[in-house]
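What follows is part of the complex, with its chains left where they were.
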Amino acid sequence: MLHAKPLPSYLVQRYHGWKATTYEENQSWYRRLAESGQHPRAMVISCCDSRVHVTSIFGADQGEFFIHRNIANLVPPHKPDGLQHGTSAAVEYAVNALKVAHIIVLGHSNCGGVQGCLDMCSGHAPELEEKTSFVGRWMDILRPGYDRVKELDTADEQRNALEKQAVLVSLENLMTFPFVADAVEGGKLSLHGLWTDIGEGSLEYFDPAKKDFARV
Amino acid sequence: MLHAKPLPSYLVQRYHGWKATTYEENQSWYRRLAESGQHPRAMVISCCDSRVHVTSIFGADQGEFFIHRNIANLVPPHKPDGLQHGTSAAVEYAVNALKVAHIIVLGHSNCGGVQGCLDMCSGHAPELEEKTSFVGRWMDILRPGYDRVKELDTADEQRNALEKQAVLVSLENLMTFPFVADAVEGGKLSLHGLWTDIGEGSLEYFDPAKKDFARV
């Protein structure tokens, strides 16, 4: 039998509060969104981390961003092998069906997934090397990034640099999708790499001219 | 060379507004979150759809929900084959590392992914059947749900029922993960199935006693 429980009552109470205020005040917009479908201007690929709220940072409204969230905001390389690729499916839907104008990859400080990758690649987390570790296999996507940061002096520098590599590796992998490359080269889609510091509230973007991140 | 552009200026402007207001007012909380790590009480599995904002509906703050978003809020069955499974990695991290108390699967009305699944399974979208269609292969997860709704009279009824099946199939698949089943049976984790109507702002939960969804 199916295991499921009712919603905890404090969430029920908060939902009713939202319904009576935010929903009530925006009813016409929500109805329009339901009837006309979504037309988001951007896809955002962000981490599952509970501390990163991209809609808050950018004051985004319902309907504005098509948001995929996974561990460490990673995009795997294009691999049309007939198997299940949830991130690739989201990218395909955003670009081909929704025709978004931007894909924004948003990395962040204090990322537990990136820390796990660092531990694994530096030999300190053998459990993540096991075939049965979903987190380990997922973080394999970031191995090429580890090779670029492993010579840095301190563990803090390595982690910080690897968080930014998670953005860059994803941007590189996005370009291996033929429909992404076509849209970028046709001027219909632009890619953006961002990294935010949770504690400081700062935001950096990747500047291809400087080949480095710079403050927004 | 890496393709990336600076952030569009309207987003830069909004970010600076957020930094000067929301961040400034909540600086102490963001710093605490950065230093003490995240302790989210729940994992939410939601759709990428730009119209579904779970943090808004539940008045959730930074730090409260660990959020994975993919096409049609699907969880594949447990398959420890050493390949990349982003959703499985997110579930593993939430349950084993963060030890969340709840996993909430949130489905919604007007779901484009579910519509695609319906079209594909009923023979109206041969392009989704192709091996190279990432969306098609991802929506294969929901095929068992289609079999349960295909006898319904109208296309609308079928789509509505299939949106709810996306929640139920995911809840069923979650229980195929040994660490999820162990935590549920040990009383340390509870699963919840929800479905929201975007236009009406209504919220339904799956009630195992009635084997059906009911208004919250």
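A and B label the chains in the order they appear, each numbered from 1.
Just so it is clear, contacts are C-beta pairs under 8 Å (C-beta built on N, C-alpha and C of every residue); 3 or more make two chains touch, one makes a residue touch a chain.
A quick note: this is a predicted structure, and the numbers were derived from the prediction, not measured.
J.: We see 2 chains here; how many are in the full complex?
T.: Assembly-level count of identical protein chains is 4.
Basically, only the chains that are shown with their structure count from here on.
J.: What is the distance, in whole Å, between the centres of chain A and chain B, each centre taken as the mean of its C-alpha atoms?
T.: 14
J.: If you look only at chain B, which of its residues touch chain A in the complex?
T.: Per the stated touch rule, the residues are 1-8, 11-12, 14-19, 22-23, 27, 30-31, 33-35, 37-38, 40, 43, 48-53, 55-59, 62-71, 74, 76, 80-94, 97, 102, 104, 109-110, 112-113, 131-135, 137-141, 168, 171-172, 175, 184, 190-194, 197-203, 205-208, 211, 216.
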